[in-house]
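This structure is in structure tokens; I'll ask about it shortly.
And then chain A:
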Amino acid sequence: MPKSQVVSIHPVTRIEGQARVDIHLDESGRVSDARVAISALRGFEQFVIGRPAEEIPRIVSRICGICPWMHHLAAVKAVDGCFGAVPPPTGQLLRELCQVIAHIHDKILHFFFLAAPDFVLGPDGDYSVRNIMGLVRQEPELAARVARMRQLGQAMLARFAGKSIHPVAGVAGGFSKPMLETERRELAADALVLLDFASFALDYAKRSVFSRFREELQSLGAITTGFLGAVDAQGNLRLYDGLLRLMRPDGSWVDFPASDYERHLAEQVEPWSYAKMVYAKSWGEGFSLNPAAPMGVYRVNTLARLNVCDQVATPRAQAELEDFRAQFGRPAQGTLLYHWARLIELVYACERTVELLADERITDPLVRTPAESKAGRGIGHVEAPRGTLIHDYSTDDNGCITRANLIVGTTHNIAPMNLSVRQAAASLICDGEVSESILNRIEMAIRAYDP
Partner candidate 1 sequence: MSREAKIIAFCCNWCSYAAADLAGISRLQYPGSIRIIRVMCSGMVHPEMVIHALDKGADGVMIIGCHLGECHYIRGNEMALARAEVIADTLEDLGYESERFRIAWVSSAEPERLAEAFREMSARLASLRETDASPSGIGE
Partner candidate 2 sequence: MLPRLSFECLHGCSGCEMALLDCGEQLLGLFDRVEIVHFPLLMDHKYQNPLSGASDGEGEIILPEAEIGLVSGGVANTEQLQVARAMRAQCRTLISLGTCATHGGIPALRNQWTSEATLQTVFAYGSPEKALLPGEVPALLDRVYSVDEQVAVDVALPGCPPRPEMMLEVIEALLRRESPDLAHKSVCETCPVIRQGKGQGTMRRFLANADYDPEEPVDQMRCLLEQGLLCMGPVTAGGCGGRETPLCIRARVPCRGCYGPVRPGGNQLLDMMNGLASNGIDYRSLVDRKSLLRFSGGHGLLKPARNRKESN
């Protein structure tokens, strides 16, 4: 094999977005470079300009049909900021409730529909079987339960808020409708069913999946980076709000409000991808993707959130976090540990749903403060399944958008994903020998990030 060549994985499959991987091999068949390129650009930052800010939450939801609630709610918060609107407490509780429920279907989707085929059916299986359809055939009962549970989460949202995909109920100043006591009771019953399933899912994964992949959990795509996530003032894990906590690879951290994001984070463009990359500007080392000495690189999403929080405020998830930390330390760096962390967060999301539905304020009829359209700036943040999500808008006197900057969860993880792919490719490919199972293992490193 005397010539250098490029092996492409196109498209990367069983992920949400559109991406390809190019692996560059030199004359001796060694990996000289590997890149994950995001090939779609949609231009939301452009086409929200000039539009009435209160309409934006119903437009930006279309950034992602898997996590539309996250964009919807980050946008609603940013518009609150522009208009100086302060939602009543119940408006905030209802928003948070929808957000944590939306996390539930997303995690079930990602773990069981997208990632699990690699573990349950094996990473080296035939591609035509290694998928949810194959899982249905091999484990019909599990698959049916999984499909039902995911559907249940979505149905809860649809029942209460009208639309589950591309929601409309979050509005500037609060929420569009209060919750009735009858609705609360039905949702609370469903939430317990989901919590049961979440506990089952994590047990199942620990028993029959993770135990068989001890080695890979720590080694496949392994890199050492910092982490970013959200915590409350006591250091508890938060999904809906909280302070951002930026942790260095050594485990030290700073906390700051999301509105200060520009002081800590900066974006960088590379010619081979439509996705911008974000790095930790405040570390003062700049940005480098050099695999030997990466600079400014941190990760977001489930593993990051569990690394940065001191504890989780709900009992089952806290017990799982303690078990996780006892095995992998803090911060845990193994890339496939994202899956494990995802299932712990699933338990948390269910517990938090139960908790919110038990809060007596949740049925208060005052859910929205009328907003006033005016000039301003607002920065909205939520923790999306894919990581820290920031919407930053400015408006003119008429309350129309003049500028928008969006940092979506996946953007933070583009740089580390590239490092992981490169690490995986370099350790799996020797002498230019590439096989389907090697390529799928490289994709597994990407799937862990759930881009």
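Behind the choice of candidates: all candidates are chains of the complex that A comes from, given by their letters.
Simple rule for what comes next: a residue touches a chain if its C-beta (ideal position, glycine included) is under 8 Å from a C-beta of that chain, and two chains touch if they have at least 3 such contacts; residues count from 1.
Just so it is clear, the model here is predicted, and its values are computed rather than measured.
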In-complex contact partner of chain A, selected from candidates 1 or 2: 2
Candidate 2-facing residues of chain A, complex: 3, 5-11, 13-16, 18, 20, 22, 37, 39-43, 45-47, 49-52, 54-55, 58-59, 62-66, 68, 83, 109, 113-114, 127-128, 130-133, 136, 143-144, 147-148, 150-151, 154-155, 158, 161-169, 171-173, 176-178, 180, 266-274, 276, 365, 367-368, 370-373, 398-400, 405, 434-436, 439-440, 443
